[in-house]
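Only a single protein chain was left out; the remaining protein chains are all shown in position.
What follows is chain A.
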Amino acid sequence: MFGLLKGLGVTLKNMTKPKVTYNYPAEPIPVPDRFRGIQHFDAEKCIVCNQCALVCPTDCITLTGKRNPDPEKKGKVIEIYDINFEICILCDLCTEVCPTEAIVMTNNFELATYSRDDLFKNMQWLHDNNQNIRQENMSSKPPGAAGGAK
């Protein structure tokens, strides 16, 4: 009998407690650094080593390079760099393998669109995705030892 009253007391007290819900679409949820979000790509740093495309388990990265337009310099520069987010699993392998931190993870994760075509992101889009870039990118090394991406 008194259990009923006790239960009513519990619910009444609960009314004054702070709310535990997030106002999510209106206020972004903070995510921890080392979160695996949508990649940011910096064409300046890329040396077209092709390692990210090779390591990608879902083959979602397409890249081609061309000769460096400056005849003085050796090596290649990147020409096309696409990630297909229909199949990308955000596994972080491409950013781990990248020797120059040209591709790094960000803390952004909102990919929902009305068309599957929108999920095919090109180099320009990936370059413009420069908000909330992850600070700690060398998970194999202790923080501070390697520079990491700026």
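Following the convention adopted for this analysis, a residue touches a chain if its C-beta (ideal position, glycine included) is under 8 Å from a C-beta of that chain, and two chains touch if they have at least 3 such contacts; residues count from 1.
Everything that follows uses one rule, which is that contacts and distances are computed from a predicted model.
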Inquiry  = Which of the following is the UniProt-recorded protein name of the chain this complex doesn't show: "SGNH/GDSL hydrolase family protein", "NADH-quinone oxidoreductase subunit H", "cytochrome-c oxidase" or "Aldehyde dehydrogenase family protein"?
reply    = "NADH-quinone oxidoreductase subunit H"
Residues from chain A at the interface with the omitted partner, ascending = 4, 7-8, 10-12, 14-15, 17-21
